[in-house]
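I have a structure I would like to understand better, so I am pasting it below and will then ask my questions one at a time.
Here the complex is missing one protein chain, while the rest keep their positions.
Read from first to last, the chains carry the letters A and B; within each, the first residue is number 1.
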Amino acid sequence: MRRPLLILSIAVFGSCVLFRQTLERDPVTHVLLLLPALAVAGWLMAVSLGRHRLRLREADANALTLLGVFAILFWMLPRYIDASLTNPLVEAAKFISVPLCIGAVLAVSWKATHPFLRGFLKANALSMLGVLAFLYIHAPVRICNSYLEVDQQRLGYGFLFVALALSLVWAVPLFFPADGGATPNKHLSGRATA
Amino acid sequence: MAKAKIRELFPVCAALALGIGVLWLATDGFRALTEEGARRLHAAKSKPKLPAFVLEDMNGDVLRLGPDSGKDGKTTLVTFIYTTCPTLCQAGGGDIAKLRDRLREMRLDGGVRLLSVSFDPVRDHPQQLRLYAEQHGADGAVWTIARPSAEALGSVIDGFGVRVIPDGWGGYQHNSALHVVDGEGRLTGIFDTDDIDGVLNAVRDGT
Partner (left out) sequence: MADVKAEPHTGAVKFSMLIAGAVFALMMVIGLVMRAAQGNLIELEAPFFYQLLSVHGAGMVGTAGLSGAAVMWYFVGRYVPLSARMYWAFIALFLLGVVFILTAIFIGRYGGGWTFLFPLPAISGEAWEPWAAALFMLGYVSIGVGFLLYHLAVGYPIMKHYGGFARALGWHVGFGGADPADAPPPAIVAAAAVTIFNTIGIIVGAAVLVASLVHLLVPGFAVDALLAKNMIFFFGHVFINASIYMAVIAVYEIVPEYTGRPWKTSRVFVLAWTAILLFVMAVYPHHLLQDVVMPPWALVLGQVVSYLSGIPLLAVTAFSLCVYLHGSKMRWDLASSLLVLAVAGWSVGTVPAIIDGMISVNKIMHNTQWVPGHFHIYLLLGVVAMSFGFMAWLVRGTKASESGMSGLDRMAFGAYALGAAGFALMFLISGAMSVPRRWAVHLPEWVLQDRIATAFAVLVVVSTLVFVIKYAVRLGRAPG
């Protein structure tokens, strides 16, 4: 067990509970701050409790990652964002399921997931954030009954910035891997044409 | 070999089935992704009975809505407004006027009444309601404007499942929708205010 991480996790979760109403007043902080913070709390919890002791098979990791993605999709539904504001049961479900089903699950499964699935999900995440931005900025329809249309548009721009930020965060290591590309497989790179 | 293949594929297939199943259930078969969609689907499917409401109309008379009001067996088409609204309620008023004209053309106006309910009873006193009525041609014959008492406001809004939030400029944002209440006080359908054909179909089916 890594105690500092556990304390950090509890602190993040506690702040989410404490500042719940402030964060939920604005859809931008609700969706782009509160929900990710809850997931981070779950992730930290899983790391601190020793996720490395779980030796997942790749097939199981793939399945767990998909479950985590479905949990993200569920909490992207405007219907349940609205419901969590009026129904205490849904709100409680949010505070439990986001840390556990998204944060903790992905903390355990992500690294063991097949790289093709990871890449596929990342590419799709960027596309779908783009779609959300597109729809939220331009839709003349109110998507959440609890929030104003102008706030919806701000959230749309928020999705766009998140997509751009994620594309940088994800792309840079592809160009410059952490090991600096110091040991490329020379025996394959130098082969002359037949 | 085959067993290993199943062992490899099963978890992912199970996760996909579970995930899609949960999303299917959570969205009523991908039909309702938003609260508004869920509200409309619920009304159309289970036709919930509304509690009884007592309103005050633009002439200061008592107007009953809900189970007690069904004596005349009329279908009531209810929209929610606030008369100082600069945008949706004015456009919505135009939609309702159009709807009233269509009802008259189709000789359905005998069994249907139109009702615009203000959710801002403090500012929208009867005199203010009359002003809105005059602007939009609501003469009380088919189309009436009314307000609940300040105490009853919450129960009316919750009863219909309407959400009203301040827009930060002294006004409100709210569902711009038309609620079909049948003669027995059941909420049988919710439509966009400009979906006149949808409303007319619902009225014809109901009466």
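The criterion applied here is as follows: a contact is a pair of C-beta atoms (placed from the backbone, for glycine too) under 8 Å apart; a residue touches a chain by one contact, two chains touch by 3 or more.
These numbers come from a predicted model, not from an experiment.
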| item | value |
| --- | --- |
| Chains on display which the left-out chain touches in the complete complex | A |
| Of A:A11, A:A123, A:V150 or A:V169, the one touching the omitted chain in the full complex | A:A123 |
| Missing-partner contacts on chain A, residue numbers | 115-116, 119-120, 123-124, 126-128, 130-131, 134-135, 137-141, 173-177, 179-185, 188-194 |
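Keep in mind that, in the parts below, only the chains that are shown with their structure count from here on.
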| item | value |
| --- | --- |
| Approximate Å spacing (C-alpha centroids) for the pair chain A, chain B | 36 |
| Residues of chain A defined as touching chain B within the complex | 59-60, 62-64, 66-67, 69-70, 73-74, 77-80, 82-83, 142-149 |
| Residue numbers on chain B that touch chain A, as the complex places them | 7-12, 14-16, 18-20, 22-23, 26-27, 32-38, 163, 165, 167-168, 173, 175 |
